[in-house]
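Comments concern the structure below.
Shown here: the complex without one of its protein chains, the others still in place.
The block that comes next holds chain A.
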Amino acid sequence: MERIPVLNVENLSVSFSQYAGVLRKKQIEAIKDLNVTLYPGEIVAVAGASGSGKSLLAHAILGILPYNASMGGRISYCGNSLTSAQAQELRGKEIVLVPQSVSYLDPLMKVGPQIRKNAKDKPSREKTLEIFNRYGLAAETENLYPFELSGGMARRVLISTAVLEKPKLVIADEPTPGLDAAAAKRVMEHFREIADEGAAVLLITHDLELAIETADRIAIFYAGTTLEEVQASDFAEGLKLHHPYTRALWQAMPRNGMQVPKGI
């Protein structure tokens, strides 16, 4: 039986129109020909340099690109093409985003109400506490404001927002910056757990080491596109790397001698 991918992104392109000068509009292509496929229960990492527009992939899937952006290509979700109306219907329920920092939380709203989207009913409150318990957060965390959270707590609170409902696709956008190795590893374990429960996890990261350790497959993102998609284990050993950039990246890793070839 052929498995149906949870998410299949084909030839995705995202471009922005910007004013160059007073009247002339210019199109800037941030993403082009991007391909990535996710099956249930797996973690796929999209790894690339910081500031290269990886987050836009997340925003494109969720249908929350800024108003001056336009999108091309095809995104399908569970076998059907994902329209913007569907994305609006599904986001926050089946498709969830784990953002990169505490600045994605409303600074003036307490953590508890924020996680349950201001719902005041009893089941929602109980669910929040249950999730807090799962991630080792004290019940009092509910009444804290985002600025009162420590880095590690904030991370767990952000993950908590994802598991309020049962997601099929979790998009984690740089979930580990500012965390030490041990804390980052714990965070990745949480994502592995979510994947083991049957969801597909799209991990957007600049941390190649972390991607190799936790992801099943790695898509190398460079200059707005995915160069190639490899099994994490293959990448770790430097096998089956076809693209020169990918090979260079592999060589540049600390464990492989940190060599930077010329011309890259």
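FYI, a contact is a pair of C-beta atoms (placed from the backbone, for glycine too) under 8 Å apart; a residue touches a chain by one contact, two chains touch by 3 or more; residues count from 1.
Everything that follows uses one rule, which is that contacts and distances are computed from a predicted model.
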**Complete:** Taking the list "Peptide/nickel transport system permease protein", "GntR family transcriptional regulator", "Predicted Zn-dependent peptidase" or "NADH-quinone oxidoreductase subunit NuoF", the UniProt entry for the undisplayed chain gives the protein name "Peptide/nickel transport system permease protein"
**Message:** Touching the hidden chain in the complete assembly: which of A:107, A:123 or A:254 does that?
**Reply:** A:107
**Message:** With the missing chain put back, one of A:99, A:175 or A:224 would touch it. Which one?
**Reply:** A:99
**Message:** Just checking the interface: what residues of chain A touch the absent partner chain?
**Reply:** 59, 62, 64, 67, 88-93, 96-97, 99, 101, 103-109, 117-118, 145, 147-148, 161
